[in-house]
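Quick one: the structure is below, questions incoming.
Omission of a single protein chain aside, the complex is shown with its protein chains in their original locations.
Going by the order they are written in, the chains are A and B; count residues from 1 in each one.
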Amino acid sequence: MEGMAGQKSTLTWAVHISVALLVALWLFPTVGLLVSSFRTAEQISNSGWWSAFSAQKGQLPAIRISGEEHEDGGLYVIDGNLFGSAETTLSAWGTSSREPEAYEPDTEVELKDGWTISVAKSGDFRLTAPQSFEGERLPRVFATATTPPEFTLQNYKNVLFGTTAGAGVGQAFLNTLTVAIPATVIPILVAAFAAYALAWMEFPGRALLIAAVVALLVVPLQLALIPLLQLHNAIGIGKGYLGVWLAHTGFGLPLAIYLLRNYMVGLPKDIIENARVDGASDFQIFTKIVLPLSFPALASFAIFQFLWTWNDLLVALVFLGTDDDRLVLTARLVNLMGSRGGQWEILATSAFVSIVVPLIVFFAMQKYLVRGLLAGSVK
Amino acid sequence: MHPALQAVLTIVIGLGGCIGYFWFSNQLLDKVLFPPRGPNIGRNIRRAEMIRPWLFLFPAIFALGLYLAYPVVATFWLSLTDRNQGGAFVGLANYQQMLREAKFWEAIRNNMLWLIVVPAASTGFGLLAAQLTDRIRWGNLAKSLIFMPMAISFVGASVIWKLVYDFRPIGQEQIGILNAFWVWLGGAPQTWLTITPWNNFLLMMVLIWIQTGFAMVILGAALRGIPEETVEAAIVDGANPFQIFFKIKVPQIRSTIVVVWTTITLVVLKVFDIVLAMTNGQWQTQVLANYMYDKLFRAFDWGVGSAAAMVIMLLVSPILVWNVINARREMR
């Protein structure tokens, strides 16, 4: 028996390690994006996100000297510091792109027209000339330096409060909620009634209807856009919330009915039969018994439907339109990226801005999700 | 009006209308049309019972018919017509044109790969994660983290993975973790997304990453539903953990595995965002859904686009038939 216990503990360790590996593998890409959202565009494209936490030694892009000139002993002088951070230390520098590491710190170097320049380890520089710098192009300095880790909240400021998007994000948030809440609840309600009818009521054509629902699970969404918008325009709904709700309802229904019916069929038969004998009508049985019992299944479908109405862009754009005061969050964030497509820092930041609510919903309702799915598909 | 107030009002009206329908229609049936009292009580109850299923079903049938069935029919019709000839009927010409395109066959081939690899890998990883996390204390945390990608949109996921696969020329610092790792191992940096046929698998990885959480949650629940006695009996018989898992547990949750597998298969057939965002079907990575999107909205060739859609429907039909048969068997 002792051998078996030993075997068991190695096995437990193996399990811990495998799970840790699996989680790490799954988490890595997301963490990469999260870290990137706190870095500047330049940092993102110059070094990997995993190196963001350690000091980096490397050649910085050319830094142009700038500052106010003043006179000092007959010379015109500009002095200042090359770096934004006090912890950056210089190890070599140069003034030509061909020789970026030509000089040691503190060397004084002569440039054209009697100009001289020196750069210290700390990045302090001193540029001198016999004449005024007025109207002259100031030199560039190529620095090889060690820079400490640096993070910024600027990306989030831009996305949430920037001039092009800022004013609209709050409104877009409300718009998304206005789309997502009814687009989640309406299909559940409609599907619950239908699922009950398909599970517990006897009527001709039931099997055919179930087959049809299953068949419709697979219709690709892109097909439906044009015919449906045409229809909305023809019957006067046009573009608006009603249209979006109906569209999301239509697209979400097959899965909702499928999951809910599977769940309801599995409910104990006696309870329903007894209620029938006691003279309860189907409406009463449904609202008083079946609906409360089906809560886990309802909740799990609600999570899925909410997640995809929240993340949806296409349906909202087509059926709600692109008017400024009706843009949903995803559309607003996409517009932020400018006419020419994405930039990493904005993409990363907007991904996290839009993911927050779905994550909260997911973590809050996780236990229902599991229970609902369990009953819906486990036989 | 304040936008928040307006939003609340809109929501209330939308939901109220929906709840109102069910309540009032049932009230109408029970109280006005066929009240279960008076001289015709028996007949009234019977009639009410005949009508009620349809009251319950009406909104669902209406929405399904309008939003899904009608577009399918419309698409089928479009696939037989040519818009450039003013919507004239052209028979199977669009299909013939499609069958002649190399890109179509490439898409079919890749789709087959996707159909095999993604559901298999997602289900496999999901099963593994479900089994392992079940046995440790921090299992729930691990589950949540693995499930998280489900909450990210496909496009967001594509962005995340593009960063993973990013390429920088040799000598520069790599910012994509795959290349960084590869270089660390001593390799030369690769433009991963252009290397056929492996790039297909890199794209599939994105969907696997998203879908594993789903598989894990469902399969985990099923595993927990297995009666303890069967497992205990096996232990007594001296089975090792692997035998228990594969010989005892997996067979018992086979039907759940099938459900997970088919659900993921359906997702695979519809997904085009990932391919569109990452390679747009270049370097031999085209898939049917993206081919269709390309034809519909880039070439404006709706005939061929619709024909491609019908092919997707056709590919799905085995699952469909199987599902229908299953549903019927259950009802007996």
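Simple rule for what comes next: a residue touches a chain if its C-beta (ideal position, glycine included) is under 8 Å from a C-beta of that chain, and two chains touch if they have at least 3 such contacts.
Note that contacts and distances are computed from a predicted model.
The complex appears with one chain absent; UniProt names that chain "Alpha-glucoside ABC transporter substrate-binding protein" among the candidates "Anti-sigma-W factor RsiW", "Integral membrane protein", "Alpha-glucoside ABC transporter substrate-binding protein" or "Cytochrome bc1 complex cytochrome b subunit". Across B:Thr10, B:Asn44 or B:Ser158, the residue that sits in touch with the chain not pictured is B:Ser158. For the chain left out of this panel, the touching residue among B:Ile11, B:Leu80, B:Ala107 or B:Met150 is B:Met150.
If you put the hidden chain back, the residue from B:Met148, B:Leu193 or B:Ala234 that touches it is B:Leu193.
In the full complex, subunit A touches the hidden chain at residues 40-42, 45, 59-62, 64, 96-98, 100, 137, 140, 142, 163-164, 221, 225-226, 229-230, 232-234, 238-239, 251, 255, 304, 307-308, 311-315, 317-318, 321-324, 330-331, 334-343. If you put the missing chain back, the residues of subunit B touching it would be 97, 100-101, 150, 153-155, 158, 167-170, 172, 191, 193-194, 210-211, 214, 263, 266-267, 270, 272-273, 276-283, 293-294, 297-301.
Going forward, only the chains that are shown with their structure count from here on.
We define each chain's centre as the mean of its Cα atoms; on that basis subunit A and subunit B are separated by 20 Å. Those residues of subunit A that touch subunit B in the shared complex are 11-12, 15-16, 18-19, 22-23, 26-30, 32-33, 36, 44-51, 58, 171, 174-175, 177-178, 181-182, 185-186, 189-191, 193-194, 196-198, 201, 203, 206-207, 209-224, 227-228, 231, 241-242, 245-247, 249-251, 253-254, 257, 265, 281-283, 286, 307, 311, 313, 325, 330, 342, 344, 347-348, 351, 354-355, 358-359, 362-363, 366, 369-371, 373-374, 377-379. Contacts from subunit B toward subunit A in the complex involve residues 3-4, 7, 10-11, 14-15, 18-19, 22, 26, 30, 36, 48-50, 52-54, 56-57, 59-61, 63-64, 66-72, 74-75, 125, 128-129, 132-133, 135-136, 138-139, 142, 144-156, 159-161, 163-164, 173-177, 180, 209, 212, 217-218, 220-222, 224-225, 241, 253, 255-256, 259-260, 266, 269-270, 272, 289, 292-293, 296, 306, 309, 312-313, 316, 319-320, 323-324, 327-328, 330-331.
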